[in-house]
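Here is the structure we will look at.
Removed: one protein chain of the complex. Kept in place: all other protein chains.
When the chains are written out, they are named A and B in that same order, and each has its own residue count from 1.
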Amino acid sequence: MTKTMAMEKMLNKADLAAWMGKLETHQLFAPMLEDEGVWNYAPVVKAADVALDQPNTVRPPKDFVFPQRETLYRFEQVRGEAPVLTETLPDPQPSVVFGVRPCDSRGLVRQDIVFTKEFDDPYFQGRRAKTIFVGQACKVPPSPNCFCNSVGGSPSSEDGLDLLMTELDGKYHVKAVTQRGADLLAKGGALFKEASASDKAAVAKAHESAKAHPQRPIKELGKVAGALKQNFDSKAWDEMAKACIGCGICTFLCPTCHCFDINDEVTCSSPCKGERVRTWDTCQFPDFTMHTSGHNPRETLGSRLRQRVCHKFQYFTENHDMPQCTGCGRCISLCPVGIDIVSVVERLGQP
Amino acid sequence: MIDVAAIKAHAKALLEKGTVRAVIGYRNSTAGLLAEPFVFTGPESVDDLIYGPSCVQNLALYLVNDKKERAHHKSDDARPVAVVAKGCDARAITVLLQEKHFLREAIHVIGVSCEGTGVVDTKKLARKLGGKHAVEIDFDGGEAFAVTTADGVQSLPAAEIMAERCLECRGAHPQLADIAFGEAKTDRALHTPFQAVKHKMKEEQDNRWSFWARQFDRCLRCYACRSVCPMCYCEECVVDSIQFAVLPDTTAEEKANRIKWIERSPNRSESAMYHMVRAIHLAGRCIDCAECERVCPVNIPLRLLNTRLEMEAFETFDYNPGSDMNAPTLTSSFKDTDPNSFIR
Partner (left out) sequence: MANVQETAKDEPGFEPKIVAFLCKWCSSAGSDLAGVSRLQYPSNAVPITIMCSGSMSPMFVLSAFNKGADGVLVSGCHPGDCHYLKGNFYARRKIYLVQKLLQFIGLENDRFRMSWVSAAEGVKFAGVVDEFVKDVKKLGPQTRLKAKR
């Protein structure tokens, strides 16, 4: 990321809809109220309705690049012949996702690692290449369970984003982080004014004051992985998972969880016809680790909680030099029984 | 008002004497306003036990989980386990006893009456507080909750922020209990039972379908509704396939022909199947703790779906789940007077 690309512009809040109107080559998404208290990304129908100051969405934006269901290929057989496989690589319409919180965009960076570093996943990459993410810096933590600062992020982090928008009274400061972000900015033409030195100072101040808001702390992030390793056999896992009901909320709604299951959805068994699909799966379900032999190495809820926490804070850190968790706080806020990953890390992830 | 100190003292005495293995109760959670279910095993840990309007979870679930866990660890401790039970929790335990999930002697029920109130609905509370964030909630006399926010403590009428299920509750005082705390108030006179479902039934059928189709479309299939339900104790849920025994002589054909009733894809038809199967399976067993609806991260109104057949059980078959542990279950019994005119 070179400095020359860092384009910083100002947009009147009232002009957001006009800018969106100029992006007709892309399908636009923004957080919309789906039900009481439930915000989710939905196609923008009326640009004037987009507010961008809502609490964070229930579903993270990973849906755009790693949908809950992806068809891998189709198969069909003519009786007596070998089945024919048809590739179904995604070719989505280019889209722009507005209102992405920095924790979630950092989640995308982690998804990138999983789906590109060791193995190039064409389904993920096909979608990633067509989706532009426009970030929304947080003014105050959108949830009392936010802890992005504690896991190396910040309320104004640019990681994984194409553009970052920051609200300053009546205006948005818009910073292009990538080339395609800059191109999107350019489409706004005269709607955007060059950011002045005082605007830049105001943004820096806004980012600083956002960062200063108290969040859930993790004291020694650098030592968490080692401590978790030490405590692998701790009895405390079972104790902390006593309340766990074994549902998939914490993982399905995590911006960084990426596990999936592959199934054949057969519409006709002979001659065979159907689709091979991959769907989200979670380490919290009993059949996740079930062996064909009938043995389940992770039979207890404690071992599943340990897997989730250690994957976020130990295994990923060991493999990719960064914690996987980005501190969005969804797994804490949405847990039906109040299991709190910060408390768990505090208890077993500190030296 | 309910005497929490007395509940604590009782729980402590049980653990000190060693008459129970553990006490399943509530403690404060670090995650937010609502309590966290907790299994207290030592007398000193009972200091953390709480009881209040934040204690929403149905603890009967943890009796089911406890049974699983004991089987896993091959525990031979035969002492009973104690459980704190509200009216709805006690009804759930009664259904489990009725279905012989465990023996009556295996549990010690510490009944707690909801008296005139019930538990809090956090969505209603958030609406009422309009942006302010509640950090603590407690009973305030018989008809109000004391809510603590950054601005201090305020008293709110319980009926305004109480969970819907509590407003329609038909048994706020636990009927099944070894010891009961709190006043047995029966004349709650809040909402008439099945009010919400009756209202929905008045809608046109096509509109009802559009309503439910939208809900099924939104379902994440996180299965939180199933996981939190004390009645969902099947060894193998129809959506999973953990018990399909793959033996050395299981042929590829047997594996391929294994019936897959519901695909994993989160789409309308499959999610509809899942929720319908659950609703049917809960007929005459659902005791309306509404935990399924509370835990849903996208607010699917599952209580509405599951109380539809409860209404039928109650009004058509004169059957009240969780009222009698010795009665036959709804679908394992019949009467000559059962409706017959719908059959051609």
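Note that in this section contacts are C-beta pairs under 8 Å (C-beta built on N, C-alpha and C of every residue); 3 or more make two chains touch, one makes a residue touch a chain.
Note that this is a predicted model, so its numbers are computed, not measured.
Chain B residues in contact with the hidden partner, per the touch definition given at the top, are 200-201, 205-213, 217, 238, 261, 263, 267-270, 272-273, 276-277, 279-280, 283, 305, 308-309, 312, 316-317, 330-334, 338-340, 342-344.
Rule of thumb we're sticking to: only the chains that are shown with their structure count from here on.
The mean-CA centres of chain A and chain B are about 31 angstrom from one another, to the nearest whole unit. Of all the residues in chain B, the ones that touch chain A in their complex are 29-32, 34-39, 57, 61-62, 65, 69, 72, 123, 126-127, 133, 218, 220-224, 226-228, 240-242, 245-246, 256-257, 263-267, 291, 294-295, 297-299.
Residues of chain A touching chain B in their complex: 34-38, 40, 58-59, 68-69, 144-145, 242-243, 245-249, 252-253, 261, 263, 265, 269, 277, 279, 282, 285-287, 290, 292-294, 296, 299-301, 332-340, 342-343.
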